[in-house]
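The structure appears below as structure tokens.
For this view, one protein chain was removed and the others were kept in their places.
Here the chain labels run A and B in written order, and each chain numbers its own residues starting at 1.
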Amino acid sequence: MSRAVRFAPLVLLLAIIVALVWRLATPADTNVHSTLEGRPVPAFDLPAILPNKPALSSADLASGQPHLVNIFASWCVPCVTAVKVLQELKGKGVPIEGIAIRDRPADLADFLSRNGDPYERIGSDSQSQVQISLGSSGVPESFVVDGKGVVRFQQIGPIEASDVPMILSKLEQAR
Amino acid sequence: MKRLLLIVALVAAQPLWADSSLPPAYWSDRQLPNPRQEAQAEALMQQIRCLVCQGQSIADSDAELAGDMRDLVRRRIAAGEKPDAIRAWLIQRYGTWISYKPTTEPAAWPLWLAPLALLLVGAWLLRRRISMRAGQ
Partner (left out) sequence: MIAETGLAALWLAAGLAALQFLLMILGLRSGADVRRAMRSIAIIQGVLTLIAFAMLLMVFARSDMSVALVFENSNSAKPFIYKVAGAWGNHEGSMLMWLTILAVAGAFVALLAHRTSERTTTAALGAQALLALGFYAFLLFASNPFARLSPAPMDGQGLNPLLQDPGLAFHPPTLYLGYVGLSVAFSFAVGALLTGEVDSRLARAMRPWVLGAWILLTLGITAGSYWAYYELGWGGYWFWDPVENASLMPWLAATALLHSINVLAARGALKAWTMMLAVIAFSMSMVGTFLVRSGILTSVHAFAIDPERGTFLLALLAIYVGAAFILFAVRAPALKEGAPFELVSRESGLVINNLILSVILGVVFVGTLYPLFVEAVTGEKLSVGAPYFDAVAGPLALLLAVLVGIGPLVAWRRERRPVFKQLAIPALFGITALAITIILDSGMRILPRLGFTVGAYLAAASFLPLANRNPIRAPLATWGMALAHFGIAVALAGMAANAAFSSERLAVAKPGDILTVGPWSVMLADVTPTAGKNWTAIEAELRASRGSGAITLAPESRFYSDPPTETSESAIRTFWNGQLYTVIGKQDGSGAWQLRLWWKPFVTLIWAGGALIAIGGALALLGRLWRLVWWPWRKREWRQERYA
């Protein structure tokens, strides 16, 4: 039995151990990111869900200035605190659009009155269709979309207070 | 403690505190009237990975998003779209991760070559064990 054959199992084991050590050191990111970064927002046209809030369509996102699109829902627990951070961003002049996933008008109105309303428009996505077409996999998520309607950045999970500078800079870059 | 609950909830494939109050989408739990189309849809759903319960296909998952994706698949198949086109559309948005069937891209070639390679390596290792000369 040649030396190559005899030592091959050991070499293979080494490669496997290295891969496993790498994986233990850099834990898998279980979030599935949208691949739309750098690509235009797919065309959509969502109905309004609240009487005093305009509906949202992809055309609204190609208006010439960058937008922050926030995918949320009234039944989403982390969204409660996330909305406060969105208020802060709104205060800094960021146009925030909302896509409400699987929501009822009454529940949504209640959510907004309790937690604040940073949204300019809210579209109702009652069967997650636009969420899926955007490559989003849960709530809350946010997309930075530039003035031409191209997706520039995706934030999975709530925007924390500490993320605000980063989001602002992404919005700057999207001008 | 919180982690344990999370793990347990994931194991039971039903994240209890993240459910909407709207009913499931129409086609998430109904079969298409055309059996051939339903079979196509079922086959495709078995190969699309669930984004929430990531160890299951959307055909086997109780998650709401999986239900909405099943609804999407069935509606598109009923409209005449080919399963491969729907799969490609999903891959365009989520990456190859979402398809349980490895694609034909170069990153997946070693997978498909593996059985043949293993067979050849094994046969070579054992080549001297069997005398191919007839009659000894």
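To be clear about the criterion, a contact is a pair of C-beta atoms (placed from the backbone, for glycine too) under 8 Å apart; a residue touches a chain by one contact, two chains touch by 3 or more.
Computed from a prediction, not measured in an experiment: that's the story for all the values here.
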>> Need a quick check: the contact residues on subunit A for the chain that isn't drawn.
In response: 1, 6-7, 9-10, 13-14, 16-17, 19-24, 27-28, 30, 32
> For subunit B, which residues lie in contact with the unshown chain of the complex?
Replying inline: 1, 3-5, 7-14, 16, 22-24, 29-31, 42, 46-47, 49, 53-57, 59-60, 62, 95-103, 107-108, 110-111, 114-115, 118-119, 122-123, 125-126, 128-132, 134, 136
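Just so we're on the same page, only the chains that are shown with their structure count from here on.
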> What residues on subunit B touch subunit A, complex-wise?
Replying inline: 17-22, 25, 51-52, 54, 64-65, 68-69, 71-72, 90, 92-95, 97-98, 125
> Contact residues on subunit A for subunit B in the complex?
Replying inline: 5, 30, 32-36, 73, 75-77, 101-104, 107, 126-129, 131-135, 137-139
